[in-house]
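Note that one protein chain of the assembly has been removed; the remaining protein chains are unaltered in position.
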Amino acid sequence: MPASIIARNARILLPMLSFVAILLAVFWLQPRAMSYVGLNLLLNLALPIAFATIAQMFVITVNDLDLSLGAYVGFVACVAATWLAEQPLLGMAALAGGVLVYAAVGALIHLRNLPSIVVTLGMSFVWLGLAILVLPTPGGKAPDWLRALMTWKTPLVPFTIYALLALAVVVHLGLMRSAQGAVLRGVGGNPRSVERAGWSLLKAKMIMFAFAGLFGMFSGLSLVGLTTSGDANIALRYTLLSIAGVILGGGEFTGGRISPIGAVIGAMTLTLAGSFLSFLRLDPDWQIGAQGAILILVLALRVIINRAEARGL
Amino acid sequence: MQSTDRTLVEFDGVAKSFGAVKALAGVSLSIGAGQCLGLVGHNGAGKSTLMNILAGTLSASAGRFLVSGEDVSERYGVTAANRLGIRCVFQELSLCPNRSVAENARIMHPSLKGICWRRRAATLIGGMLDTIFPGHDIDPSQLVGDLSIARRQMVEIARAFSATDTPVRLVILDEPTSSLDGVLAGQLLAFVRDFVAGGGAVILISHLLNEILTTADRVVVMRDGGVVADRPASGFTQITLVESMGSVAQEQARREQRSASLTAELKISAAPAMQGDATTLVARRGEVIGLAGLGGHGQTEMLVRIFQGQRKAQAGITVSGNTAMVAGDRQSDGLFPLWSICENATIGSLARLTRGWLIDPRAETRMGEEWKQKIGIRTPDMANPILSLSGGNQQKVLFARALGSDADIILMDDPMRGVDIGTKQEVYGMLRQEAAAGRTFIWYTTEMDELKHCDRVYVFRNGRIVDELSGDSISGERVLHSSFETAA
Partner (left out) sequence: MTALRHLLRKPWIGAYAGALAIWLATVAFTEGQGGGGVLTAALSFATFSVLVAIGQMYVITLGPGNVDLSIPATMTLAGAVSMKVMDGNNAMIVPGLAIALGCGAGVGVFNYGLIRLLRIPPIIATLSSSFLFLSAAISYSRGLRIKPPPLLADFTTWIVWGVPVLAVAGMVLTFVMSVILHRTIFGRTVTAIGQNARAARLAGLPVDRVRFATYVMCGMFAGLTGYLVSGFSGGAALNMGAEYLLASIAVVVIGGTSVAGGFANLPGLWGAAMLLFLLVTMLNTYGFGAGIRMVLTGVIIIAVIAVASGRRPSG
């Protein structure tokens, strides 16, 4: 039995091990990080990245990919730093509109059978353009409540860690443990069998894209709470980070095989990797490249593991 | 729940055609509660079509279809079938591999929701697995994708028999034991008897005739889209069962015996991947070799193995000469749907049609026209799209592609599916000519009549060669005996 438990949890074990390894490496390089303030500094950017990763995960669950996520998070940040602070009602309407647009994009992709990367690549222009319209030059000011929330001094460990835990648990319960979540994930695994059982694929896709919009919105809000001002280009790299986070967390691009807990851990690992690389005094030019390399490395590692498993069976 | 005469499902003159091909020619059949019906027949007899109609995945072209005496033929579908308690375990598995066993149970039972649905789903599917396969070690929280094929099959079966708000009244089992070992198969068949004794109904399709004879109350034999025998199981023996599946039109004039001498050049020697013993398939220059047996028992894999073996050295395979493939599943293996007829025909021979680096369009057109004449492709213009042709003519294009290439070994993957009789005769004639001219043919066919065009026939079962027939010993009866497991 233990062997089968390990096999079943291998998907989550690998991300956890890589997270612990990189955390230890960071502590070893910079022992001062082992404190409340240190942890906060290390991990506070992990929350927006984790939200974005979860958003991307919803899209990947139904075998699509969202290349507009970074631009969308930037748009939300701009809205939050301007309208949401000055005219809360208009701000909330704009954010709700963003979620609806996501659902509409899901519907368009399904109904016209379009490749998601083409549509979302086009959407990235739309979001970036809208962000520039809302906030032409970097600036603005985050609503006070958002800043208060993000800088909340919680007991024992920083707020970020509680928030990350809550995020992982809530999405895990909602998507992995609930009856509805099981059906939605089935869409990525075997759409025909889900359809045969009488569920609407269109509805499923719209729901999953709407969730992506919702969590992308949380990502933008938390990001603005941390940076206190907005910028249309603030989150463009989140597109790659979110995809990498899902993959790092044990998710796969097709077949609806994903893991919310893994995705959150993957996002944390990526954030730490950034700090780790800067502690190593790695040339900042190579920061992006290192992320690409990590992604390739993880995928390579997984291929090796899968082959070994296949040979073992 | 004693009454075995209570009719549950009744077909009345149900017919189904796919284009010009008649899959079912007016079947009348009924099955009662408390009965296990064995359904047997060779490839293309119409079993699958009939079961798909019953499961709601196909609709009949004509005839009436009654459930519990009520005519449902008008508004029937998968959902209706589920509501009426009709379940189906098809050969192709329909589980979501990325989800656990319990979650897969949920997809069939929308009523499993609310708090603790997971535990209830696990109890439901786990309980059913315990009932059918006592001592199994499947954990309902395991991912289906991590299970072996046999266990997936077990889950699929257990899911079909599990009931929530509607009772299960009829379960169709299509080759349910194909991936189960003897013990599990025995457990399943014992459970089927229990289920039937409790008033349920089961339709059992199997190529293992002893399974049919020991488990079913009644056996229905289908042939050529119709029912040819419908008797209590006790009225059959394995021998009589096989005989009733055979073709009525007895062996017509055999093809004229050619002396494909045993000394001719050896072209192929290859063993199926799963053979396990020393049997190998051997083909010589000018021979027509038939591959027979039930569909999906390893014949196509054998052809692909030979095809790849010629291109890349593989253990256990020697091929001397070039191979070309004639696909049977035109949509998935053969056609390039966006191309013209001519482009589809010449793709295998482009190396011969180039001048320098470029394909010579005139040479290409010439080859197209030549084969249009030679094989009789019915089209006003070879530049028309390939999809403008009928199925039979599309198939001729695929023959032209292979025969027009420089390959001296032609592999044919049941190429006559859905082809009209006229086309068939033309192609048979061409095969004979080409074989006489020295080409070698490996011909997988599901049609018994076609085997008489072969010099030798290998019969496949479960991925292995189980019999080799040659000359006069090639008979439909012998092939049937070998393709069905008749040993008890």
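General remarks:
Letters A and B mark the chains in the order given here, with residues in each chain numbered from 1 onward.
Here is the rule we use: a contact is a pair of C-beta atoms (placed from the backbone, for glycine too) under 8 Å apart; a residue touches a chain by one contact, two chains touch by 3 or more.
These figures come from a predicted structure and were not determined experimentally.
Checked against the full complex, the candidates B:A278, B:A315, B:A351 or B:A437 give a single residue touching the omitted chain, namely B:A351. Between the chain not shown and the residues A:L39, A:I117, A:V169 or A:L226, the one that touches is A:I117.
Not every partner is drawn; the one left out touches subunit B at residues 304, 307, 311, 323-325, 327, 332-339, 343, 347-348, 350-351, 354, 357-359, 361, 401, 405. Subunit A meets the missing chain through residues 65, 108, 110-115, 117-119, 121-126, 128-133, 136, 192, 240, 243-244, 247, 253-254, 283, 285-293, 295-296, 299-300, 303.
FYI, only the chains that are shown with their structure count from here on.
Here the CA centre of subunit A is 45 Å from the CA centre of subunit B. Within the complex, the subunit A residues that touch subunit B are 4, 7-8, 177-180, 182-183, 185-186, 188-190, 192-194, 196-199, 255-257. Against subunit A, the residues of subunit B that register as touching in their complex are 57, 78-79, 82, 94-99, 103, 106-108, 110, 112-114, 117-118, 139, 141-143, 145-146.
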